[in-house]
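Accompanying notes for the structure given below.
Missing here: one protein chain of the complex. Every other protein chain is in place.
Here is subunit A:
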Amino acid sequence: MDPECARLLPALCAVLADPRQPVADDTCLEKLLDWFKAVTGAGSSLLLLQEHPCLVELLFHVLKPQDLSSRILSFTLRLAGIFAAQENCFQFLQGDPSLFVASAAGQLLVRVLDLALRGPAEGHVCPQAWDWPACARKVVCHLEDCLRSEAAPRVTQALHVLTTTFGHCHGLWTQGLWARLSPLVARLLEKDPVPAPHALVDLLLSVARSSVLSSDPGLWETAAQALSRLSPTQAGPLAAGILKLQDCPQALRIQAFRILLQPLAHVLEAAAQGPGAPRLLEGAAGDLMAVDTFPPSRSACVGLLCSALAHLELLQPLPQRPSPWPQAPLLAAAVTILRFCNGSAAPSSEAGSRLCTMLVGCVRVQRAALDFLGVLSQGLGPQELVTQVFAILLEYLVSPDSSPTVLKKAFQATLRWLLSSATPPGCCDLEPYAQLVLGELLAVLQKRLCSPCWEVRDSGLEFLTQMTRRWGGQGSFRQALLGSEVPELTRQLLQDPESYVRASAVAAVGQLSSWGLLAAPSRPEHPDVPQKTPLEELLLVLTTDSEGFPRRAVMRVFTEWLRDGYADVAKDPEQSVAPVLQAASRDLDWEVRVQGLELALVFLEQLLGPLGPSTAAPPGALTQALQALCRVQLFEFALRSLFDCDRPVAQKSCDLLLFLKAKATPSGSQQEVGDGPNVASVEAALRRWQAGEQGQPLGELAPETVLAVLRSMDLEALRDTLAESSDHVERSPQSLLQDMLATVGVLGDNEADCY
């Protein structure tokens, strides 16, 4: 702790202990706790307490029954918890059982119990109950009472305490605690209805994740019991949690997986037109659950399906996911759910009709199912199912009833399926079926790009950009795209009224033109007017668009073009980059300026080679490069940016100049002192810029002057300063303590005024 803080601390402790001086702001206390955490993390808590007796006094003061605000009490207890986290320090608390007697109920008690349970001598060989300190025994008795209680809130409270306990404490003593309390927890599961189901699930998962407790076979029995006693909706999170565990009994995993699969299995059963249809759960259980376990209300049914889909979606990519993974029936289920949602399923059963009525038009389920379907693209599926997948995705993309969010998900899922359908894996060509779909996709895309809803146009453009990035060089894709109106529509969307759409159109135009897919616009009415190249069009956006998003997108495209050697740029990079840098340097949006500097850095790297072991550039190349940089007025931009009021711009510029400096002055080379060009006027200009007078131009710069200025500047120091966050002064603990004392001081003054 720095001395200034140490000086302020006693006064602050006095303020906190004084009930007449309320601390108005909870966030101050939170920040204070964060700071103490950092301080105790860095050194010994014991030492801290010894050096600052005011802290101990504060703790003892709070223990006395008095009229303290609950926020101060809670703060002090948490502070005590922080100190107590270090074993050697627990002596300051432990002997005072009055704490638990005095504070009898509510939230406060829960915190106190938590604190007490964290405390008892860590590291001993599983202490028996009779070895526990008196306060711990009291805590446990209290928890037992709660767990036996008929009042659900008390049960919930106890379960929360235990969840936190087992989640944070991994000492061997927790085994004893669990051994003692688990019969009570198991008894909760025998009640009908099971009280506090969510808290119970949390507790079981917390215990199951504990390395100390997960070896207890009783735990798995309780978990199995919970899976069978809880409703499907309540059991879902438990099942998903169990399946994510690295190590747990296979039988339990099977049971848990069944819970997650049940809703989907029900959907498949309900839609089945006859025997032979794909099934998720075989055997009697599959038939049994068919109708009656599915919730009767629409919202419950939707909630159950959505959570099952979300859990399965998260499980799919995990290495510990259940094996064998029923890929084909899951695919069939996802497709069927989507069919129910858009009304195209034609079930013959009564359960199917009921499901149809509940799901038709349900956007929530549509989104969840499309996400899940997208994730399933990671696995293989029988060709007929893949055909069905593309068919339903197309239905969603075509349907006017698809909401913008559903449409976006449909686009994303389609892209994932297209990516996965490349044959053979890793090959960039689309498989024949996907090529067939492509034609229909582009027709849909055409229409979607004309949608009156901007979100739809935007997701259409994003989809196009991603498709082009992947298949822009591939023959069948190129042919299909050039045969459609899509490139022309994309170009027109550069003028869209919505800035997000313009930004996406910029990205799409960038991608299309880098693959040579943007044909010159046909203007039959003005055949003589020369057409703008994509480069000119994007430059126009950069210089004229009133919104930041499209301009940022333009900068990203230019950077990408330059980096990837896009033909129009590569034939004369300097010519192409100059106007872009000029526009970017004047831009009001700091992100555009950062992007401008990024573009400059790429340009530099192309001129001087990347930063590597042989850093210095050959003198001839360096001179040429510097001349080019002077011509595109990069230095004025970079030097000005050093003093940009937006820190990221200054940092980027500093990086850029450091790169240039490294290229220009190889380590070990002698510094030319004295006889260099006069840099005084430049330095004067820089000082004025630093002082905020940005209007002053720099004038023509010669390469030598630039080098001299670079050498004379302490860019490394500047980089370190910039690396500190701009509010580093305001965020210091010293400032916090001062602020708190100042606030209290003001309150005190007001109080005096009143008298």
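Here is the rule we go by: a contact is a pair of C-beta atoms (placed from the backbone, for glycine too) under 8 Å apart; a residue touches a chain by one contact, two chains touch by 3 or more; residues count from 1.
Assume contacts and distances are computed from a predicted model.
A.B. asks: Identify the UniProt protein name of the omitted chain, choosing among "General transcription factor IIH subunit 3", "proteasome endopeptidase complex", "Integrator complex subunit 9" or "AP-3 complex subunit delta".
C.D. replies: In UniProt, the chain excluded from the picture bears the name "Integrator complex subunit 9".
A.B. asks: Any idea which of A:P195, A:P329 or A:P347 touches the chain not displayed?
C.D. replies: A:P347
A.B. asks: Which of these touches the unseen chain: A:L464, A:L489, A:L604 or A:L686?
C.D. replies: In the full complex, the listed residue that touches the missing chain is A:L489.
A.B. asks: Just one of A:H52, A:K447, A:K661 or A:R688 touches the chain that is missing; which is it?
C.D. replies: A:K447
A.B. asks: List the residues of subunit A that touch the chain left out of this view.
C.D. replies: 343, 345-348, 352-354, 356-357, 360, 399-401, 446-448, 450-453, 456, 485, 488-489, 492, 495-498
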